[in-house]
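Here it is: the structure, laid out below.
For this depiction, one protein chain was excluded, whereas all remaining protein chains were kept in their positions.
Should a chain be cited, it is by its letter among A, B and C, assigned in written order, with residues numbered from 1 in that chain.
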Amino acid sequence: MAFSTLLASSLRPTLAALHWAACRQCRGLSTPQGSEPSLNLGGIFPPLATPFSPTQEVDYAQLEGNLHRYASISFRGLVVLGSNGEYPYLASRERVEVVSCVRRALPRDRLLLAGSGCESTQATIEMTASMAEAGADAALVVTPCYYRGAMTTAALVHHYTEVGDASPIPVVLYSVPANTGLDLPMEAVITLAQHPNIIGIKDSGGDITRMALMVHKTRQEDFQVLAGSASFLLASYAVGASGGVCALANVLGDPLCQLDHLCRKGQWQEARDLQYRLIEPNMAVTRRFGIPGLKKAMEWFGYYGGPCRAPLAPLSPAQVEELRSTFSANGWL
Amino acid sequence: MAFSTLLASSLRPTLAALHWAACRQCRGLSTPQGSEPSLNLGGIFPPLATPFSPTQEVDYAQLEGNLHRYASISFRGLVVLGSNGEYPYLASRERVEVVSCVRRALPRDRLLLAGSGCESTQATIEMTASMAEAGADAALVVTPCYYRGAMTTAALVHHYTEVGDASPIPVVLYSVPANTGLDLPMEAVITLAQHPNIIGIKDSGGDITRMALMVHKTRQEDFQVLAGSASFLLASYAVGASGGVCALANVLGDPLCQLDHLCRKGQWQEARDLQYRLIEPNMAVTRRFGIPGLKKAMEWFGYYGGPCRAPLAPLSPAQVEELRSTFSANGWL
Amino acid sequence: MAFSTLLASSLRPTLAALHWAACRQCRGLSTPQGSEPSLNLGGIFPPLATPFSPTQEVDYAQLEGNLHRYASISFRGLVVLGSNGEYPYLASRERVEVVSCVRRALPRDRLLLAGSGCESTQATIEMTASMAEAGADAALVVTPCYYRGAMTTAALVHHYTEVGDASPIPVVLYSVPANTGLDLPMEAVITLAQHPNIIGIKDSGGDITRMALMVHKTRQEDFQVLAGSASFLLASYAVGASGGVCALANVLGDPLCQLDHLCRKGQWQEARDLQYRLIEPNMAVTRRFGIPGLKKAMEWFGYYGGPCRAPLAPLSPAQVEELRSTFSANGWL
Partner (left out) sequence: MAFSTLLASSLRPTLAALHWAACRQCRGLSTPQGSEPSLNLGGIFPPLATPFSPTQEVDYAQLEGNLHRYASISFRGLVVLGSNGEYPYLASRERVEVVSCVRRALPRDRLLLAGSGCESTQATIEMTASMAEAGADAALVVTPCYYRGAMTTAALVHHYTEVGDASPIPVVLYSVPANTGLDLPMEAVITLAQHPNIIGIKDSGGDITRMALMVHKTRQEDFQVLAGSASFLLASYAVGASGGVCALANVLGDPLCQLDHLCRKGQWQEARDLQYRLIEPNMAVTRRFGIPGLKKAMEWFGYYGGPCRAPLAPLSPAQVEELRSTFSANGWL
């Protein structure tokens, strides 16, 4: 029986839907100023790691296996081919196939956000269209960055406006300075928030002042701010973020959904205790050991990790040990 | 009638004390793990601007005038000669005199934290002793930074251990990378938190993940974490900080104490709305326009601002206009 | 009559060959330690701008026109699809077609270095093979950079070793931190210089100490160091570099070849006077105004410039004026 059938026959999505509806009343998180967002991004999204076979081919069977395991976790949806999906290492064709595969396995009530950013505006428009056709609910569009010295506010506003105009699906901005060396400027975010087809931003920079200011300055718009990392998820919720796209959710999906739940219910003390235990594991699978660390940790929690594509290198035994002790010291192993 | 007499005869400190006692029950902020801190740093501290006359002499009368005006605000205490006090522009003698002057004017129930950091360990030890003698309750010791390439974790731990050992008063670490180009490393903080005479840190870097991790990793110690800027005060409280040392408190002391109060009571929604309105004014009097901007804004709110010492330059008329519009756009003017 | 025929019937290449042979005796530049390099990279290479039509299609006719105009300049060769060729904006197919087009137009005694770097090792290997097939004499392989936190010395050595092993043509390393946010580490360069199929590096970082150290530490190898920008060309020659890949050579090819010539002959005083006049124009067409500035300046010197692909934006009239005055103030217009 296929994964999607399994899911369709379960009650979990329905329960989850009730859960979210109930939580709209929770006083913990900020309530929208006016009408509901066109596409509710509230909740946790794992940015899926892309499984490769030992020969570094995309392993679709393992991908479906992981999706099956994630089905019992109350994620709001999935990000496919974000930075943690090694998208720069996939050919255009592969990028679309991976999204198609995930869409087939994913129940319709789960959102599929597909990374579609390319360096040129034209290529981004085309990739976004392909992602829409492959079933994505929204496109996650990373800032072009190779010519970062020329990526002025004006240039970026123009780029995203063109993409937003052309896209058949809503667009989510994506700022990830650790990878791009570029912060999408605040003025650009505020301007772009007014575009009817641009509905939010994933910000991975970790500057909480910037997060708060983005929420504040876009409150009149149909625009949602997502934390780009588990390390500052509670703080982001505290200043008004709607959800989080967290690499660590590939490994510790349930605790992250629980943290989301506690914040929504205003149980900040419990939330804080949970947040504390997630910081070091999160830093280990992002800044410290990157995707090779993320995939290694996934294996300890029952998921398929496998190799990365080169030039990303596997961890040394000493690094594996350090990674493992980070998880055990915080009570996860 | 002197300022200190005025304060002594009022009931305000007593009320404030009751207020804090009550708030220990508030569920909003984290409760200490074990016993009470040796010196409770919970609350808001303005890092006093140092008033200069038109000829750039320290103006002690204006300093007392400002202290008088601050007396009605429920600050936990004052920081004297932090970065906003232009301490690098004061001679050693002047630094001690300013602290003595403030001590005379300040009621004993308000804490006086005096900046005593110098580049060399020996000079820091001597300045800290002078500050203690001048009446400081604790010393705020900025990281030495000129040889930042050599300021390893080991060197900094040694420096602060020597200072902590020698100091007659408790020591608060001070990390302010915008000025020093140096983050006090996390490992150093964790090690130094175990020193019996090192009771906390003021961190102005704004990295909320780091703030959370510092709270988490020092919870077993008599150690408190203070946010070094108003921009991320709410978020810092959300992750367990004890208080804030905020340049903006020279200007908007009451709203900042109100924000502190809301967070302690767990009224996060109201806190958030207030926090939003404080970010842009805070950025304007720190990163954007610095101390000249801070002093200009102080004048609009009834305090003495006056000139900075050179090479800090006064704002241009256009900059004054921009500064003013930042305050008015957020409803403060 | 085609460009290649024109060139074939001229004597210029032969004269140029004589010129270089004579210059081997020049005492100005360093002589190789032992045997001659397998592929002599000594001299100036313009990193060709890629001409686009008003609709942003590759304009092959204009490309051939520019090549025709460059034929009278004593370049050592051309770089095709370096950073200034907007390679991240070209599809794989376009990248190969552009190289094929240039190869057809270029006489065999001019070197064609083709940019073939991709993010993944496998894609880089494939693109390098395609470039070889399209007629490139060597491949210029930029550092992969999206996961820069994971691009350790070991990972980069592994990447380039795989590429060098697989490549049918010699490989030139390419470090351009302004675009990639990544310096190829010195240890990696020294190790890779020993690979028989890795023959040099283009370094655009401008750190002259690093340039000197690279020359020094690879002197026993068949390895040549190329300056990646006209701003520090003379200084690079002074510390032993073999040549330069200079964006400004798209505009001021003759003066750059003259600078090369003066350095080789040891006429440092004249070289210095020429170098001085090239710095500001070079900064204007690189760091200051980027490729849109480069293409605009090309038009003033008789070349086709045309638009860039989006999101690179055209200069404003004020920027054009500033660019122009930089060239005129230095006596070029």
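Methods note: a residue touches a chain if its C-beta (ideal position, glycine included) is under 8 Å from a C-beta of that chain, and two chains touch if they have at least 3 such contacts.
Note that the coordinates shown come from a computational prediction; the quantities given were computed from them, not determined experimentally.
Student: Please identify which of the visible chains the hidden chain touches across the whole complex.
Tutor: Hidden chain, whole complex, touched shown chains: B, C.
Student: Looking at the full complex, which residue from B:P37, B:P88, B:P185 or B:G266 touches the chain that isn't shown here?
Tutor: B:P88
Student: Can you work out which residue in C:A154, C:I208 or C:L315 touches the chain that's missing from view?
Tutor: Checking each option in C:A154, C:I208 or C:L315, the one touching the absent chain turns out to be C:I208.
Student: Considering the complete complex, identify which of B:H159, B:H216 or B:R264 is in touch with the unshown chain.
Tutor: B:H159
Student: Determine and list the subunit B residues touching the chain excluded from the picture.
Tutor: Listed in rising order, the touching residues are 56, 83, 88-89, 91, 119-123, 144, 146-152, 154-156, 158-159, 162, 178-181, 287, 290-292, 309-313.
Student: Of the residues in subunit C, which ones touch the absent chain?
Tutor: 27-28, 30, 206-209, 212-213, 215-216, 229, 231-232, 234-235, 238-240, 266, 268-269, 272, 275-276, 279-280, 283
In this text, only the chains that are shown with their structure count from here on.
Student: Indicate which of the five shapes (line, ring, star, complete, other) describes how the chains touch one another.
Tutor: Drawn as a graph, the chains make an open path, so a line.
Student: If you average the Cα atoms of subunit A and of subunit B to get two centres, how far apart are those centres in Å?
Tutor: For subunit A versus subunit B, the centre distance works out to 37 Å.
Student: Report, in whole Å, the distance between the mean C-alpha point of subunit A and the mean C-alpha point of subunit C.
Tutor: 39
Student: Find every residue in subunit A that makes contact with two or more other chains and list them.
Tutor: none
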